[in-house]
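Written below as structure tokens is the structure these notes are about.
Every protein chain but one is kept in place in this view of the complex.
Each chain carries a letter (A, B and C) given by its place in the written order, and its residues are counted from 1.
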Amino acid sequence: MAANPMKIRANNKDGVTEVKVLISHEMETGQRKDASGAIVPAWFITELTAKHNERVVLGAEFGTAVSKNPYLAFRFKGGAKGDKIVVSWKDNKGETRTDEAAIA
Amino acid sequence: MNNQRRTVLKSGSGAALLGILAAAGIITPGMALADWNKAAFEAKSMADTLKALGAGSPADSKDVQVTGPDIAENGAVVPVGVSSTLPNVTMVAILIEKNPNALAASFTLPEGTEANVQTRVKMGQTSNVYALVKSDGKFFMATKEIKVTLGGCGG
Amino acid sequence: MIQGFIRTLVGAAVVAAFAGSAVAQDSKVADELAKYREALADGNPADLLEVKGAALWAEKRGPKNASLEQCDFGLGPGKLEGAYAQLPRYFKDTGKVMDVESRLVHCMVTLQGFKQEDVTKQWFSRPGTESEIEALVTFIGAKSNGMPINVPAAHPEEKKMYQIGEYVFYRRSGPQDFSCAICHGQDGKRIRLQELGNLTTKEGAGTAMKTWPSYRVSQGAVWTMERRLIDCMRQARFPEPKYLSDSIVALQVYLQKNATGTVMETPGIKR
Partner (left out) sequence: MKKFVFAAVCTALAQTALAQEKTPSGKAVAKNPVSAEAEQVFRNSFRPDNPKYWMSRIEQDDAMRLCGQYKDNPPAAVRQKIELAQKATIRYPVDGKLMGNWKEGEKIAAHGRGGHIGFIQPDAPMTPRGGNCYACHQLAAKEVAYGTIGPSLHHFGKLRGNSDDIVKYAYDKIYNSNAFNACTNMPRFGLHNWLTPEEITHVVAFLMDPESPVNKD
């Protein structure tokens, strides 16, 4: 199943851009058992990068303890209305997804 | 059990080396990202995790904060973050002492990104939560207990 | 029950001292819980599902290769604004009182040509398996966000369903003597730390109904009202009522009528 799009919000106020990202992902821990008692294999986002225009503004590494449908909020100096914020993630199965939003 | 622990420790030192390389600017954040820190995320205890992160035994600092509520209505989603007023913070991480693997997430902060990151984590039970911060190449830490309560009709 | 007894036994001073510390602890817990809920509110994963629902709504699918855009939820074909807030209602074409989910399934069958048993197989999601119905209902519900719930139950069939709903609400059975009213028939109570609305009043029913469908962090999924009510029955240790069964629709008529006038805040997010 293709991954669902992320929801990215970016707002600039007084020269600081606040970015909030909501990602659709199971974040399966690898410790849960299904109805038949079999372990459900781990399936989770391992890495994420956020870029402002072409510059990396955040790098993240996740473990299985990050909640299902991960949420992330951070702030960086700079950014102007209309600038692009691009967020990409990769999971332990090698699946990736990239979405973008304009700074409001 | 012992064997497994030794393996973790061994790969831990490898990751520490990677950390040093990253700190020295030999590899860029982008490259570091391509190599998820397996040893740190698979370490079980706090001590092993800190070792794998190359953090040794960080000093407690009142300039580092674990942000978020003290009580979680459900352990599956616990809003938690790290903030710090220390200078030149290049990395922050969230560790949960009583989780099967202590390290929940780590963040590399390029210049200009504030030491203020929020996310949501799973907690198996009430536990101390640690915020780890790397400032001017040195590691600092803060902690607070977050209570995970039972809820709803199912107990 | 104790309090009256305590007073006669040990005197009011002890009671006051005990109540004082308990209240202090309780208010600290309440503050932190409020912080917890506030932190979740900004960033509701249900928003992701709403987007998916919007796409499913417009996509040509099924044996008839049709979209759902002509589906009539009571306000006319394709008119979704405020439709959720006015359901369940009586539909002439089926001669039945239907809730949002029965109507949606009806449209998937009649407009798109799906078999009911196929489209309802995944009426709720499980980890790793998403539910199209959940996505669609989240999308349809969001189209009533900010609008008042309005289910007057004036049609004779709706009125009867209201009465059936009320009957089911008070009906006790099972090994714990449960009915809906046990937990939801009084003001100002909570189970563990979760406030319980008095669903027999406008305030209680309104607070409960306005936030559905809702993302449940304990489940990692959006729950529809059918899912909510069927799970209440499970928690009461009853067998599960069937999806789309009349007693579940009837309970919704009862609750929505009681909640009528309350402004929707959907999709919600809760424990």
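The definition used in the following text is that a contact is a pair of C-beta atoms (placed from the backbone, for glycine too) under 8 Å apart; a residue touches a chain by one contact, two chains touch by 3 or more.
In this text, all values refer to a predicted model and were calculated from it rather than measured experimentally.
**Student:** Checking the contacts here: which visible chains does the omitted one touch?
**Tutor:** The chain that is not shown is in contact with B, C.
**Student:** From the list C:Ser102, C:Thr120, C:Ser247 or C:Thr262, which touches the chain that is not on show?
**Tutor:** C:Ser247
**Student:** Given the contact definition stated above, which residue among C:Lys79, C:Lys121 or C:Arg172 touches the chain not shown here?
**Tutor:** C:Arg172
**Student:** Can you say which of C:Val100, C:Val119, C:Ile164 or C:Met209 touches the chain missing from this structure?
**Tutor:** C:Ile164
**Student:** Mind pulling the chain B residues that touch the left-out chain?
**Tutor:** Residues 71, 147, 149-151, 153-155 of chain B touch the chain absent from view.
**Student:** If the missing chain were put back, which residues of chain C would it touch?
**Tutor:** 1-6, 9-10, 18, 22, 25-26, 29, 124, 160, 163-164, 166-168, 170-179, 181-183, 185-186, 188-193, 196, 230-231, 234-235, 237-242, 245-248, 250
Note that in this section only the chains that are shown with their structure count from here on.
**Student:** Examine which chains touch each other and state the graph shape they make (line, ring, star, complete, other).
**Tutor:** Looks like everything touches everything, fully connected.
**Student:** With chain centres taken as the means of their Cα atoms, state the distance from chain A to chain B in Å.
**Tutor:** 17
**Student:** Using the average of all C-alpha atoms in each chain as its centre, how far is it in Å between chain B and chain C?
**Tutor:** Here the centre of chain C sits 38 Å away from the centre of chain B.
**Student:** Would you mind listing the residues of chain C that make contact with two or more other chains?
**Tutor:** In chain C, 43, 217, 220 touch at least two other chains.
**Student:** Give me the residue numbers in chain B that touch at least two other chains, ranges are fine.
**Tutor:** 76-77, 79, 120
**Student:** Which residues of chain B touch chain C in their complex?
**Tutor:** It comes out as residues 68-74, 76-77, 79, 120, 149-155.
**Student:** What residues of chain C sit close enough to touch chain B in their complex?
**Tutor:** Against chain B, chain C makes touches at 29, 32-33, 35-37, 39-40, 43, 183, 191-194, 217-218, 220, 235, 271.
**Student:** Where on chain B does chain A make contact in their complex?
**Tutor:** 29-30, 32-34, 36-37, 41, 76-79, 81, 96, 99-101, 103-110, 112-114, 116-123
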